[in-house]
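One chain of protein is taken out of this complex; the other chains stay put.
Then we have chain A:
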Amino acid sequence: MANIDLNEMLDKVRNSQWALADIDWDKPGADRISAEQWPKLKDFMSDLMWIEHVGARGFAALSKNAEDPTLKEIYAYFHAEEQRHANAEMALMRRWGMLDGDDLPQPNVNLRLTIEWLDRYSDDMPLEVLGSVIPMLEIALDGALLKFLLEEVDDPLCHEVFEKINADEARHLGVDFHVMEMLGKGRMHQRIIKTVGTVANPKLILGVLAYAPLLNRMRDNIVAMGLKEERLYEAMGKYERIGGRTDEGRRNPWFQIISRHGKMVVDRNHIYHKPVDALVKASNYIPTRLLGPVPTWVEKLTWRPTA
């Protein structure tokens, strides 16, 4: 996965597009979801689909902030591709009878807060921050969630869809880690000063307040579904291994921050969880209607292959 040529990557991305209409959503096999699995799978898919969508918005912000025109365009595609994943996952949910008409699955309150934050502040975040956080989310998705899903679900169409999603995701990770290394170049003290400045940025603090409880809630949901926590450890380990495989990668302060944070997240006994779990609990008391309507970019999600 070493250094990649962005122009080649862009070509590859352009040539690897697929559409919901390529898939026969009525293929036999939908009945292979057991009654016992169904409710858990419904929650799982809903979370998964929202994470994809949140990731999509993150890529939109990256695209806005990338200076290199090729990278900018790659991110514009990734934005769309994550949206495609969310759309395809909704189509699967619909196949399994998990959607209520045209309504979107309800996002949990932590997702709502994250969406709100993304809507308001993500475009103002320096590339370093999102460029280092998103790989973490993607690797967790890729390494833990998707594998788990495929082990649990028997529906062959599900495998077909996630094969496509995974292929996209592999390209995303390639670019993610390439960029993380790029971000580690330059002078150490400048990076540190910039990082300290950003850490103190109230917009980022708000973001952390949205992101940290979201991760904890997701972890709880997933573990409740039977995912081994080791899977998450592995995913975090992978982030650290790939992100830190070169000097540049390790020198990216955001890589350091996020991989340390990741370690805390997977360590159940870490003191970190006391306040964060409290936040999760507290957020249960936030009436979602106070948050107002979701931003309109959320409304563009659809399970319909054609429009």
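What we mean here is this: contacts are C-beta pairs under 8 Å (C-beta built on N, C-alpha and C of every residue); 3 or more make two chains touch, one makes a residue touch a chain; residues count from 1.
Rule of thumb we're sticking to: contacts and distances are computed from a predicted model.
Enquirer: Out of "4Fe-4S dicluster domain-containing protein", "Succinate dehydrogenase", "DNA-binding transcriptional regulator, PadR family" or "4-hydroxyacetophenone monooxygenase", flag the one the UniProt entry gives for the chain missing from this complex.
Expert: "4-hydroxyacetophenone monooxygenase"
Enquirer: Please pick, from A:Ala35, A:Ile271 or A:Ala307, the residue that touches the omitted chain in the full complex.
Expert: A:Ala307
Enquirer: Even though one chain is hidden, which residues of chain A still touch it in the full complex?
Expert: That gives, for chain A, the contact residues 14, 17-21, 64, 69, 73, 76-77, 80-81, 83-84, 87-88, 119, 123, 295-297, 300, 302, 304-307.
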